[in-house]
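Sharing a structure, written as structure tokens. Questions coming.
The other protein chains are all here in position, but one chain of the complex has been omitted.
Let's turn to chain A:
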Amino acid sequence: MVSQVVADEKPPQQLLSKKAGCNSHGQDSSYFMGWQEYEKNPFDPVSNPSGIIQMGLAENQLSFDMVEAWLEKNPDALGLRREDGASVFRELALFQDYHGLPAFKNALARFMSEQRGYKVAFDPSNIVLTAGATSANEALMFCLADHGDAFLIPTPYYPGFDRDLKWRTGAEIVPVHCTSANGFRVTRAALDDAYRRAQKRRLRVKGVLITNPSNPLGTTAPRADLEMIVEFVAARGIHLVSDEIYSGTAFGEPGFVSVLEVMAERGAAAADVSDRVHVVYSLSKDLGLPGFRVGAIYSSNAAVVSAATKMSSFGLISSQTQYLLAAMLGDKDFTRSYVAENKRRIKERHDQLVDGLREIGISCLESNAGLFCWVDMSHLMRSRSFAGEMELWKKVVFEVGLNISPGSSCHCREPGWFRVCFANMSAKTLDVAMQRLRSFVESTTNGAAALRRAAVPARSISCPIAIKWALRLTPSSGDRKAER
């Protein structure tokens, strides 16, 4: 017999948790809304040529053929038996050890080292495997931050961080403001300012998280900037997480420098901070395999590795995927040629986008990595404000039919910037996108004017605005070059 229900005087309790009811997952943001619009009306060159072109998804679809070619030469060995008669299939089916398949970790360690020009050695036992970088970043937060603790993150940053780092962990993000005045580079002053703001909010700062190469900027962090950031976390006694998932997409000078390389160069001085520097990696961008859910945390802090390994139980990598990739990444000839050709193709597509935009009078932040460009469309806004940015964004999505990501969704402080992805479509589709954009630009006053100026060679322009703007366009200019 059921006991009498004790009536609650309070209002009926929430059926779900607060986490379920709130929107910390960030998926109400425009970043995801544009995605949804695309899903409703996706472009297809044959069946839906007027659909929305997806330029909001940082995927690498340029190099599948190389992976497929490798697979054709190395067909899946799942059904084979080992020398001692043991069945590979059976072993994999049962393998759920959160330490991961040794062959895979070894291959991954070598691959990560290769991407850093073998200037950094990775110890496989310091690798924690996770179901994607999404899971890696969240697990690291669970390990490093208590509920209410904060991480400082330079803006603009990947919109998904709001979900990955804050939602279930209860951690906070305090933005480190970066501006176009210096190409959105992180400065010591900005870091100090963010730290002070955190203190004002009575938040305990546990670390800094950077993405290098940067999403959404598409730039590699200059060595000097990395050294400065390491100094900052060393002085404050806090952690540094470097999300290096785009490390294999750096196609141009000055090239990718990993924070671990900076640490290696620090030598003895690194000892004061080496147990607080952690790297996140994934195969989703470099190898274009987001579906396989392959992420990793790399740390020389044994306690972090131990705790994160246990947490990886909540998101392990499928053993059959580890097995397949162990073979692929272990093939040095393949990785060497893949990485080189992949970068070449990314650069080619990047240049196509940059040139295409320039022809219609739109400039980008000069970039040398990533699968996207950070585009300045501020002159196309009706008002120089975030409202203006949103208005422009909606036009671009609904009228022009391009799902690009507004800078505000990346927490950018200056309105008018957009992240535009280029590596997830064919060259022809990119052309279509440029044509559509051109029509739109021509229809706006400012846009048309900029377009006309773009058609004129730079040296004949004399007005100050045009000089500054023209300087941005020429590849050899810019703050970044000055660093080398």
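Operating definition for what follows: contacts are C-beta pairs under 8 Å (C-beta built on N, C-alpha and C of every residue); 3 or more make two chains touch, one makes a residue touch a chain; residues count from 1.
The working rule: contacts and distances are computed from a predicted model.
Not every chain of the complex appears here, and the one that does not is recorded in UniProt as "Aminotransferase class I/classII large domain-containing protein", selected from "Proline-, glutamic acid- and leucine-rich protein 1-like", "Aminotransferase class I/classII large domain-containing protein", "Sodium/hydrogen exchanger" or "Superoxide dismutase". Within the complete assembly, A:Ala307 is the residue of A:Ala307, A:Val432 or A:Ala448 that touches the hidden chain.
Touch with the chain that is not drawn comes from one residue among A:Ser30, A:Gln115 or A:Thr134, which is A:Thr134.
The chain that is not drawn here is touched, among residues A:Asn215, A:Thr249 or A:Thr321, by A:Thr321. Hidden from this view is one chain, which touches chain A at 1-3, 5-6, 12-13, 15-20, 25, 27, 59, 61, 64, 67-68, 71-72, 75-76, 78-79, 87, 89-90, 92-96, 131-132, 134-135, 138, 142-147, 149, 163-164, 168-169, 199, 204-206, 236-239, 275-276, 284, 288-293, 301, 303-304, 307-308, 310-311, 313-321, 324.
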